[in-house]
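In this view, the complex is presented without one of its protein chains, the others remaining in place.
After this line comes chain A, so read on.
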Amino acid sequence: MSRFLKLLFRNRLAGLGAVVLGAIVLLVLITPLLPLQPPNVTDTANRFLPPFSEGHLLGTDHLGRDLLSRLLYGTRLSLAVGVAAAVIAATLGSAIGIVAGFYGGRVDNVIMRGVDMLMAFPYILLALAIVAALGPGLLNALIAVAAVNVPFFARNIRGVTVGLAHREFVDAARLAGMSNARIILVEVLPNVLPVIVIAMSTTVGWMILETAGLSFLGLGSQPPVADLGSMLGEARSALITNPHTSIVPGVMIFLIVMSVNLLGDGVRDALDPRLRSGALARPKAVTDVRREGAVPQTPQKGLLDLQELQTQFHAGGRVFRAVGGVSLHVKPGECLGIIGESGSGKSVTALSVMGLVASPPGVITGGAVRYDGTDLLSEPYEGLRRRRGRNVAYIFQDPQATLHPLYRVGDQLSEAILSHHAVSRAEAEKRCLELMRAVRIPNPGSRMRAYPHELSGGMRQRIGIAMAMANDPDVIIADEPTTALDVTVQAQILALLDDLRRERGLAIVFITHDFGVVAQLCDRVAVMYAGRIVEEGRTDDVLALPRHPYTSRLIDCVPELGGGKRRLEAIPGLPPMVDDLPPGCAFAPRCHKARAECTAGEVDLGVTGDRAVRCLYPEDAPKREVAE
């Protein structure tokens, strides 16, 4: 709650709305206690007194009634009717929406077609028809305004409920013996409540206006009782001669609706989880680089060389050291594997290379990324943009998410080519066909005109690889490209990547959590834990003789096909959070070999030949046969 208020008041306009609305509500609540003149007593002798007259702060109207008194009582009535209409519309509309969305099928069809029919009438016509049928009066105006707004809530809430009704926790509740009615009340309703509040906060201002509109037409509050709409209606004839009688209620309506809307938008932004997680902040086109230390000047190894790279996320006053000093290099034609669990920093390392980490909150705080002699971190945006895709290209995990759903895959592929080469469309299309053949897509001609959803997962990932290949990059960074795929498809994709690098001398950085994949594809492997490399070496050596206890135990965790039914070796505990790393070795709290020295100070990466290990007490006994 306090978090919500903090978020709300960070938005200045919403804060202003809250203050103005709060003042108005307070004023109308204490109106009966104020020393005001009675609002409905006529005094024709003193009609149309200007504001600031004696005894009448805001003047009087055409019957000599005190405007201040009428204004406050009228606001009280308008607010009450508007809010009541909003509550009624929200309750009814949400109930209809939840039932339709939860049951789906025929129930949904019947209800929603009814709602559609209601929506097909212009709202004011519908409200007029309802008032005409029920007769004028404030209560009937309230009913009309509420009825007119029910469809809005019903539609909104139905959409949210449809998404919730198929969630797994609803199935779990069914299996726990809950009835449908109880599931709606206990499981679904609490999850749609924020949406109802958001919808209400953004519509209550509108409903106050609608009520005022009906009263203005004489269908709402009946004389002599004042509300804002009827005050305006009565003042209409004197608009030119005595404008203050119109301006006074007009300004009040303006203030109420304005403050309600500002506050409502603020409430929506503060409650909406998508907006709260920073979707309103637009990430920059390139990651911020604020290097604290000197740029490392070590001579470059390989084609792409990461030197002491550090990437952090600064969010909510906390610093997440996602990448804490990583050095890696890859040579042409070589495949380097990066293996690690979620949160180990392997993806952030990869994205830092081309400045693709979202900023804010990401910042590169140290190190260098050298590509063929130049430090990419010092490169201006335009230079980096030209290198993206042409020097270093990426393949991501989920091609469904990286391909645009509304464009044909051929067009997306051509776009990748056209953004780097000034060639004709026909030329680009020819190149597309070549690429699709290179990644072994059957019938490339017809597949070019397919949309992403028309392709299978394996075909989509082939398009992703073709796109990465479009500009003949020298380095491909593949971030778990086969994790979302079936095993038979995975085998095909891995074989394809292997062929490509052998045929074209590509350097591949392959990020994964699967030792089997690393063993089959990668020449060298680096193991990451809590943002740092803990072990590095030739794949065969590391897998046969892991030296870091983490690598060794991680390998034991993974069942291998052909081992029969057995108990697995688990690593106790959880990986540490990178905003609160323990001193010394990050693995020490989970390590069976840990001693006091392990947590005393930094543990360096000890390099011997092509092996490196960050451990004070590395494993040295030959590990049991892999195929045991």
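As a convention for this text, a residue touches a chain if its C-beta (ideal position, glycine included) is under 8 Å from a C-beta of that chain, and two chains touch if they have at least 3 such contacts; residues count from 1.
The rule we apply is simple: contacts and distances are computed from a predicted model.
A.B. asks: For the chain that is missing from this picture, which UniProt protein name fits: "Cytochrome c oxidase subunit 3", "Putative tricarboxylic transport membrane protein", "ATP-binding cassette domain-containing protein" or "2-oxoacid:ferredoxin oxidoreductase subunit beta"?
C.D. replies: "ATP-binding cassette domain-containing protein"
A.B. asks: Among the options A:1, A:33, A:120 or A:175, which residue touches the chain absent from this view?
C.D. replies: A:175
A.B. asks: If I consider the whole complex, including the chain that's not displayed, which of A:84, A:571 or A:594 touches that chain?
C.D. replies: That would be A:571, which touches the missing chain.
A.B. asks: For the chain left off this view, which of A:43, A:308 or A:341 is in contact with it?
C.D. replies: From the options A:43, A:308 or A:341, the contact with the absent chain belongs to A:341.
A.B. asks: Using the definition of touch stated at the top, determine which of A:53, A:237 or A:456 touches the missing chain.
C.D. replies: The single option touching the absent chain is A:456.
A.B. asks: Of A:71, A:448, A:543 or A:586, which sits in contact with the chain we cannot see?
C.D. replies: Reading the full complex, the residue touching the unseen chain is A:543.
A.B. asks: For chain A, which positions touch the chain that isn't shown here?
C.D. replies: Its contact residues with the unshown chain are 167-169, 171-179, 182, 186-187, 190-191, 341-342, 440-442, 456-459, 462, 486-492, 494-496, 498, 513-517, 519-521, 543, 553-554, 557-572, 574-575, 626-627.
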